[in-house]
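This part shows chain A:
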Amino acid sequence: MIYQGKQKIWADYQKEIPDDHWFYVRSCIRQNFFPGAEKMFLEICRGLLKKDFYETEHHTTCGGIAYHCDTIPQETVMTIVARQFALMTEAGYENYVASCITSFGNYIEILETWKEFPELEAKIRELLWKACKREFNKPKYVAHASDLIYKYRNEIAARAKFRLVNRHTGEPLRAVEHIGCHYAKMFPSRSIGGAEYPYVLSGMIEAWGGNVIDYPERRHCCGYGFRQYHVKANRGYSISNTYKKFESMEPYHPDFILTNCPGCPYFMDRWQYVIAETEGKTYGENGYGIPVLTYEELASLVLGYDPWDIGLQLHQVAVEPLLDKLGIEYDPSAKYKGLNRKDIMRPELPGVLRCC
Partner candidate 1 sequence: MRERFLTGYNDFVLPFVFGMLFVLTYCLIGMIRLIMQLPAKDRKRFFLSLITPKILFKDIKDIFLKCLIHVDLWKRNKLLGYMHSSIAFGWFMIILVGHIEVFLYTSNLGIKALYYPIFFRYFVAETESTMKGSLIFFLMDFFLLVILSGIALAIIKRVRSRFFGMRRTTNPSFLDLVGLYSLWAIFPLRLLAESFTADISGGSFLTKSLNYVFTEFLSNHANMLPAWWAYSCALGIFFCVLPFTRYMHIPTEILLIPLRNAGIRIVNARKGLAKAQVYSCPSCGLCIDACPMGVMKSNIKDTTVYLNRQIRRNNEARIEEISDKCLLCAKCTAICPVGVEGDKLRIAQRSMRRYNFGPDYSNIDTSVLSEQCNKFVTNQNKNVSLTDSKRVLYFSGCMTALTPAIRKATESLLGKAGIEYEIMDRDGGICCGRPMFMAGRFDQAEQMVRKNTEIILGSGADTLLLSCPICYKIFREQYELPGITIIHHTELFGDLVSSGRLKVRKDDTKYVFHDPCELGRGCGIYEQPRQALSAAGDLVEAAKNRKESICCGGSLGSLTLSFEKRKAMTENALTNLTAASPDTIVTACPLCLNTFGRYADRPVEDIAQVLDRKTN
Partner candidate 2 sequence: MDFGFKISPSSAINLDNVDTVKFEQLHDMEPDVYKCMACGSCTSTCPANRFSGMSMRKVILALQRGKEKDVVSMMRNCMLCGKCTMVCPRGINTRHLILSICRIYREDGK
């Protein structure tokens, strides 16, 4: 591997990201999967970094999942997106940041399509007007939330309480970064680092002291693929892809996996349990799995937030081994206590995968 070669490519895929004043839209599914992630994003950006992030309860799904599942036509998804833009315009913002990779890809795709086919944009404006009497300006800038954490990575590093270094060995932690497919594969120029060697997550890991692993199936999809997982008959295909990725990264002994997409962390986390149950195989040390984190969770961890406050107890794969390596203190008895210290009940332990 020639690191300078990658740097050369990364240099070609950099984007100017506005520093402040963002209209933030959430993901449909992340709040169910890892609810701490989006909360922590706003906490870090607003609370810690004192940035202006506006959020409205009126925004809806971007329609991306339905669009990619072929259940709604393109005009429909465009009108939904136009409404989101209208909300942004009404709130007086020009920078639009999406929490979800599918949404991000969806927005970029729609904006690029309108650029190529202005008559389509005009038609959508008409449809939006007919539907809800709204008008919109196209955002000046569309970013993915991970772009912002990437942008703030050095500020976060400066305030970090922990570095991604193995406390016992002093070695940097080995991290696998996994980018959501729709982040860069459709429009590499709208990403940080391009589609082949994306830098958005690598940049965070490097800034916070870890080492990025480049393994053969790095570019491969996590296996979610809307049409695969959502149809039960196709789930075997979904997990087969995840399995392929784990088999490929196994020899590198990663300490954790970092992701920036709603589906990826969820499936890479949960499928480890299914693989363990069906194949009897685990990928972490001593029968544990490899912890899978979102970039918000990782940022929160290095900033010193309590692991249970950021929702890490909702991961299937136990994060404790990683916390131990990082030297983060935690109270095992508090793991299954909710925000108000109420017992949220212990889940049943799996048969094969070790989960403390």
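Convention: contacts are C-beta pairs under 8 Å (C-beta built on N, C-alpha and C of every residue); 3 or more make two chains touch, one makes a residue touch a chain; residues count from 1.
The candidates came about this way: all candidates are chains of the complex that A comes from, given by their letters.
All of these numbers come straight from a predicted model, not from anything done at the bench.
One candidate from 1 or 2 touches chain A in this complex, that being 2.
Contact residues on chain A toward candidate 2 in their complex (touch as defined above): 232-233, 235-237, 239-240, 243-244, 274-275, 277-279, 351.
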